[in-house]
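All protein chains of the complex are present and in place, except for one that has been dropped.
We just call them A, B and C in the order they show up, numbering each chain from 1.
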């Protein structure tokens, strides 16, 4: 940590802060300059949080040297983590495609959609039973009944299933029915939920929040690992910017950044990332090209009558085109689609 | 709702959609143009959600005419809502100041801080017992023990207390100790929590999310009112933008917008809105000048040793200056600080 | 254009506006609803600008139906435009790679860099002679002397050259030396410059502004076409968002959107789009995968001593890796790299 003092800070203030740094077991450094005095603290910066140096009236700014996350960092854990998902795996050489409708609507809708997904080569099935909706007047999901339909559909077609859990109290029941728990973008910083899911023995798909820096996403993942759950899959799904041509701005820069900083696998959700059906295939290809470990994509047997997110859901034939287009891209970057 | 069809849409498609609009009890409109066919649906647009017209492959865009929220709207409820908060009230002619530290640290810290707040004229006390923190290694709050200290301190100094509730399971215990429940920015779209708090019989302070449009904030409030809780106070606390000179960008434009659209009172949090102690007073004055109903502000008996958010907390003498500076501004806009 | 009136608007106001619409030769529409009166104007919406309906005190909102640009629109001009660039072309089946240093530094630096670029397969050479720099204390470019070096280097290695023009007065001299004129992100809405470049008979690379919506970019291009210059190449180079892990947020969603809306070719600049050398190759691949017509990429014979933008410039061997990695991706999406 580098600590820049205000121009009016006295030598005494500098000494006082250096002493507090030493007491925490860190190596203190004193760098007096002509315009500012700069102090340093070398070692595990996390213990400095207790000093609350940002609160000190004579401190102008703090500049961390080390990343604030540890367990998710590639520095401590250089090899890629591969997360099991039912009988398949996410991360490693494979490129995974998890497809399905926004929401579980009916048993028939799920079975028809899953049949198409499986036939085209999907590796997993997604659908929401608990739905976070901006408006209280929108369809909120079928809850446990939806979980059951999802489980049965997955079993029938041999597809592992992932679905969102929206609150701590539901972690148990969702974990009972799903192969992986999804934490949605709106709940990425719902720390109570993160802790509860961190204690579950199930893989997690953690979606990036709409206003979350990648570093915030990694810190949210750190909550999961800190509770003992290392089966974490990150997911880039678009951030909120001034651009309104698309529902969100898919931040694919985040993919090589994430691959550099962490050992965790990362998916891309081109459906929420664009909000527009016609852009889902090109952005899925871009995701594969820049190093993502897979995609989470919305498809529906008939999006024209989907209860939610139909505008961004692929038709079955669109999904087939996607799978066909993905294979040569994945191959070009040294991945395979099983 | 205005429905713009794609250029290639047929007359049959238009008829089909118009029929579906009629079946929902809305008045359908047909506007054939040279370059696009435009359809209209007049009436309660909420029922159109079920048609999922945005999913229709021949629909280019949907343009809502009416606001998606109802209960929070000033159109249905033209008069300002005044929310009780202990023995005081928020909204109406008064301008309210709720002050206190970021977190409950110790009984002494709370008593000293509250004493200063009360002496300078604060109307309420704030402090966190459950703390949402970006890093799992940061102080997470004292929980129920913190709630007890907060309650005792409020009672001792005659100040109503507000504190954050982070998950549904805690709503009961927080409601037991606090005069108002706060939903934090990170949980603004935690719909499970919104519903549970909507069922509590306690006033709520709902903070705007970092990536939330004002309309999203109003829809989150609609969740609370839809569950029967009308004692809702909104709070602008800054949004996330590209600007890094301040912790957040305080969006004061939101204040006149909110006052125009809704009957609910609105506070401003200049502490999180700036992240910088020196900017708290000017932005609190700006908040009062543009029509806010009060402020939620961080102060601490000694910010230099605060466990969290010290950099944005006022010293006791800063808080006195704030109160002194607020009075003539409030008066200038026809408000009074009791 | 759909015109939503305020709830308090009278029937007379509606009639008055409908009359003004008719006078402009557009088809007026009247849609009285229970909560709002909605009016429509069908036809060329551009003539409505003169009515300044957004200024009307009884107008709540205007909702355009048609895109505000015309000449750049694919609706009027469905086939892809191919822009000549020296002896090569941008757009069509080929995928173009234009490479070079941020700035012309010395004759040797340019020759060495161009030699590497040419050997690895680049189709064009880029380098700045007039440099827009955030700080007045940073290197501002060699001006005309730099243009001469660029021209000579391009001729020596058989590479067409593109370079930035920063003001109207320089359009002539830049057009004399360069095969294509670049309008930088900071000048995307410098309308004087757009008009002057629109009158030049040279191809233009128009970079998206940091705060520009794609629609703003298309309107800026419309300025060029409206002046008679149809040789316009768009370039996505990242937008400014809250994310600080990368210099900008590369908005690849814009590529399929641009390809859908306009006939103009579009490049991606993964160097400015990321600001980080290690992310340039993955994002260049992503650009190719999602349908871009080429890339504009920074490389330098030795980035460690580059006078500007070294952190995002590829080394020569990195550029070779890029070209090798691009070929199978381009092929996978049906493009070829000549």
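Criterion: contacts are C-beta pairs under 8 Å (C-beta built on N, C-alpha and C of every residue); 3 or more make two chains touch, one makes a residue touch a chain.
Keep in mind the model is a prediction, meaning the values are calculated, not measured.
Touch with the chain that is not drawn comes from one residue among C:18, C:144, C:175 or C:211, which is C:211.
Checked against the full complex, the candidates B:61, B:88, B:246 or B:321 give a single residue touching the omitted chain, namely B:246. Touching residues on chain B toward the chain that is not drawn are 211, 213-215, 239, 241-246, 249-257, 260, 273-274, 276, 278-279, 282-283, 285-291, 325, 328-329, 331-333. Across the interface with the omitted chain, chain A contributes residues 2, 4, 7, 27, 29, 31, 33-36, 38, 40, 42-43, 63, 65-66, 75, 240-242, 244. Listed for chain C, the residues touching the missing chain in the whole complex are 46, 49-50, 52, 54-57, 68-69, 132-140, 166-170, 186-187, 189-193, 209-211, 216, 219, 222-223, 226, 239-240, 277, 303-311, 313.
Convention: only the chains that are shown with their structure count from here on.
Greatest centre-to-centre distance from chain C is found for B, with centres as Cα means.
Centre-to-centre, using mean CA coordinates, chain A is 31 Å away from chain C. Residue positions 211, 239 of chain A each touch two or more of the other chains.
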